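Everything on this sheet refers to the single structure shown next.
The complex appears here minus one protein chain, its other protein chains still in place.
So, chain A:
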Amino acid sequence: MSDGQIVVSGLTKHYKNVRAVDNLSFTVEPGRVTGFLGPNGAGKTTTLRMLLNLVKPTAGTATIGGQRYADLKDPLRTVGAVLEASSAHKGRTGINHLRVICGAAGFPRQRADEVMATVGLTPAAKRKFKGYSLGMRQRLGIAAALLGDPQVLVLDEPANGLDPEGIRWMRDLLKALAAQGRTVLVSSHLLSEMQLLADDLVIIAAGKLVRQGTVTQVMDSMAHSAQVRVRTPQVEELTSALTALKATVTPNGEGALMVAGIDAPGVGRAALKAGVELHELTLERPDLERVFLELTAGKAAIR
């Protein structure tokens, strides 16, 4: 049963006047990096906290390998979580922070030194946490998550505050962990980063599921929003030919026209029929950011 699949089913959390998470269901598969996306305030953090037994759901369940977090026999050996970068005592050294966790979980002390080396923090191990940069804090958080060599990793906005090199390091680490067959669930609002990192996507907005699937599936589901970029010296003729076919044409301000509602061969055929000369004809797939913005548009982040 401990395959490390995460199953969220009907998960709901009401705060006084807000449905932070609203009947949310999705699954996260092992061996893949799953991006958990949503605008700020969409309920990502609340969902992760319910998964980890830190917040009590109003309704629904969240299980890891078939078990609720609270029922796991050895939680840190099953799940490693990085929830916020600043979660260590300011006056405690990094290595002591890890030793405290080792103590509580019954891991040997050396484990702290090992993970410190894994995340490249050994030189700063004996420095106090308040002297750590944001990037070092993230690394310490990841070190703590790796202590129990867990099958499942849950990370909330891990790229926050990392410099480009740190982001690259994190991406490589998470991909490597997923390649070892582990489940990796990463929440983020950094879409470009997710496009490089994630295999699967779970997109939520206003506490509800918007899309779930592989990155390609999610992008394809938005294929209708693909546009065709076209350049022509005869703008007016082409515009009238295309609008006759119920396509919408908008100048992109750089001398080209953006055409929606018709595919690229359709534009070419219409141009040939109208005897219009074409200088460029390109299908523009929407990037993740556009898809994301379209999917979550109108679901106000501030509720």
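FYI, a contact is a pair of C-beta atoms (placed from the backbone, for glycine too) under 8 Å apart; a residue touches a chain by one contact, two chains touch by 3 or more; residues count from 1.
Here is the rule we go by: contacts and distances are computed from a predicted model.
> Looking at what's absent rather than what's present, what does UniProt name the missing chain, "Phosphoserine phosphatase", "ABC transporter permease", "EF-P 5-aminopentanol modification-associated protein YfmF" or "Phenylalanine--tRNA ligase alpha subunit"?
So, among "Phosphoserine phosphatase", "ABC transporter permease", "EF-P 5-aminopentanol modification-associated protein YfmF" or "Phenylalanine--tRNA ligase alpha subunit", the name matching the hidden chain's UniProt entry is "ABC transporter permease".
> Of the residues A:Ile101, A:Val184 or A:Leu295, I need the one that contacts the missing chain.
With A:Ile101, A:Val184 or A:Leu295 as choices, the missing chain is touched by A:Ile101.
> Among A:Thr34, A:Thr63, A:Thr93 or A:Ser188, exactly one should touch the missing chain; which is it?
Of the listed residues, the one touching the omitted chain is A:Thr93.
> Could you tell me which of A:Ile6, A:Ala42, A:Leu72 or A:Met116 touches the chain that is not displayed?
With A:Ile6, A:Ala42, A:Leu72 or A:Met116 as choices, the missing chain is touched by A:Leu72.
> Mind listing the chain A residues that contact the chain we can't see here?
Listed in rising order, the touching residues are 45-46, 49, 52-56, 69-70, 72, 75-76, 79, 81, 83-84, 86-93, 96-97, 99-101, 103-106, 144.
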